[in-house]
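First the structure, then my questions, so here it is.
A single protein chain has been omitted from the complex, and every remaining protein chain is retained in its original position.
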Amino acid sequence: MTDEVGIVTSAALLTALAKRQAETAAEIYEQLTEAFVVANNLVTAEAFRELSEGGWRLFDAIQPLAGGLGPLPRWGETYPEISDPDSVHFLMPPYYAFELARRHETTTLVLLEAVAEKSADAEIRAQAQTLLELFRPRVAAIEARRNDYPKPPHGWWIDEDGPHWESEF
Amino acid sequence: MNAVNYTARDYKSEVKPVWCPGCGHYSVLSSITKAFADLNLVPHQTAVVSGIGCSSRIPAYTNCYGFHSIHGRGLAIAAGIKLARPDLTVLAAGGDGDGLSIGGNHFLHNCRRNVDMTYVLMDNRVYGMTKGQPSPTTESDWDASAMAPPGGTGLSPFNPLAIALSAGANFVARGFAGDPNGTAAIIAEAIRHPGFSFVAVMSPCVTYRDEQREWKNVMRPNPAPATSDASEAARRLLVDDGYNIGVLYQGSRSPYTPKVLPNVALADLDKEFTL
Partner (left out) sequence: MSNMARLSGPIRAGGPPGGRAKNNIWLGVPPAGGGNAEMSSSGVPGTVSIALCGSGGSGVMTAANMLMDAAAHTGYYALFNRSMGPQIRGGEAAAMVRLGTTQIDSVDDGFDILFAIDWGNVQRFAAELPLTSASLIVTDPASGEVPEAISKSGARIVELPMKDLCKDIEGGRPNMILLGAAAELIGFPIDPLTEVLGNSLKKKRADAYEASVKAVRKGAEAAKAITGAKRLEGTPRKGAKKWDITGNEAAALGAVRGGVRFCAAYPITPATEVLDWLSSALPKIGGVFVQAEDEIASINMCIGASYGGSPSITSTSGPGLSLMTEALGLSLTSETPVVVIDVQRGGPSTGIPTKSEQSDLNIALYGMHGDAPHLVVAAQSIGDCLFSTQWAVYLAEALQAPAIMLSEQALGASRTIIDAPADVAFVGKRVTASTPAEGEAYQRYALTGTGVSPMAIPGTPGCQYTADGLEHAVSGLPSSQDSDHQSQLNKRADKLANFDYGSHWASIEGSGKIAVITVGAGTGVAREAVARAKAQGLNVKLIAPRLLMPTRPKQMAEALKGVDKVLVVEQNHTGQLYKYLRAEYDLPGKVAQLNHAGPLPLRPGAILKSLLALGA
C-alpha cells in the first residue's frame, strides 16, 4: 500500500499530483457527459457537463510549481466511475452525478488534508494548505449542487424494456 | 523521432461510443490511447483492427486507421496488414466471444505465427452484443442470464493466457479496466515488445454481468514479476485464478518476418519456362 503522504517529496510534486487529479476528474466528467447523451439521459449529461466545466476551472486555478518531476507516481483515486462502478447507471438522475463527483473529489481532499497534517516538510504542508483552499470550495460547491436535487424517487433505475440485445452484431 | 508530442486525446475520434454508461470498455479505450501517447505513435501510421461485438466497435472511436471487420476474423485482417506493411503499428482488439469462440482458430495460429503486433482482448465473460449468452470464458456455473442454462454451461472456461502461452505468443499479460493507468502501461510494453503480444483486459459488463463490479475487490497485482521462462510462466498459470494483473511473460522468439531473398528482375522469371 503506497504511503500517500510519504510519497510526496516536494511541494512541486504535490501540486503536480493535485493538478493531475483535477485533470483526470474533468476528463472523466466530459466522457460521462457524452456517455449520457448517447444514452438519452440529457439531464444527467448536463450535470456532468457542468461538473467538467468546474473541474477545468479548478485545474486552471492550480498554479504549477517549478521543478523537473519526470513521471508522476500513483497517488489518489483517478477513475471515479470505475473505483465505484455502482456510481454509474444509464438511468440515474443528476443527483447521482453530483454524488459521484462529491465522493471522488473528497478522496483528493482527504489526501491533501493528510499531507497538510502529516508531511515532514513544512513547505509541503504549506503548499497543501494552499491547495486545500482551492479543493475545499470545490467539494462544497458540488455537495451544494447535489442538494439542489431531491433524493431520487424509488425505482428510478427500472428499465422495463431491458437491454437492446440485438444491436448490431 | 516525431516533432509532435501526442496526448491521449489525439488518438480519440469525434465519434461518441455507444457503450452503456459504466462499461469497462471506456477505460480500455483510455488505456489504449494513453499507451499510444506514451509511445508517441503517429496516428496515421497506426492501425486498429477489430471483429464484431461491443469491444470491436473501438476502431471508430480512435483517430487511427481502423478496420471493423467480421466476426472472429480481426486477427487475420490485422496480420495481413502487418505483413504487407511492416512499417505500421498494428493493434487488434476484440471481445472474448469474438476472439475465443469463432476467432479461436485465428487466435491459436497468430500466437504461433508471432507476427509483430498486439492483441487486446476485452474479456467480460459474456456475449454482450446479443442476449447475454455465456462465452468461452464464462464460469461454468454462471446462470444469471436468461440465456445461460440453469446451473451454468458446465463447461470449463478457457484461460486465454494459457492458450496464448502454449500457442507461442511472445508476450502475455492481463490488465483490468479498473486500473486504466496500469493497463496503459501494460499495453505500451506489449506494443514495444517484438512479436505477438497478448493482453487480456478484464472489462466488466455493467448490463449483463452485474456481479463483475466486485472485480475491483478481487483483482490484485501479480505476486511475481514478469518471467522470460515459458515453463515458469506455465507453472504460474496452473494456479492462476484469473485475478492476477500485470505482465506474466516476455519471451525472446524472433517475430515472424517473411523471407527476404535476393532480388530478381521480373523479366527473368520467365527463364524457368523458356526452352
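A few remarks follow.
Every chain is named by a letter (A and B) in the order it is written, and numbering of its residues begins at 1.
Definition applied: a residue touches a chain if its C-beta (ideal position, glycine included) is under 8 Å from a C-beta of that chain, and two chains touch if they have at least 3 such contacts.
In this text the structure is predicted, and so the values were computed from the model without any measurement.
Of the options B:G24, B:P59 or B:G72, the residue whose C-beta touches the omitted chain is B:G72.
For chain A, the list of residues touching the undisplayed chain reads 38-41, 90-91, 154-155, 158-161, 163-169.
The missing chain lies against chain B, touching residues 18-21, 52, 54, 68, 70-72, 101-102, 104, 127-131, 133-134, 136, 146-147, 149, 153, 207.
Here, only the chains that are shown with their structure count from here on.
Distance between chain A and chain B, defined via averaged C-alpha coordinates, is recorded as 30 Å. Those residues of chain B lying in contact with chain A across their complex are 16-22, 24, 26-27, 30, 52-54, 71, 129-132, 177-178, 180-181, 204, 206-208, 213, 216.
If you check the complex, the residues on chain A that touch chain B are 31-32, 34-39, 41, 74, 78-79, 81-83, 85-86, 88-90, 163, 165-169.
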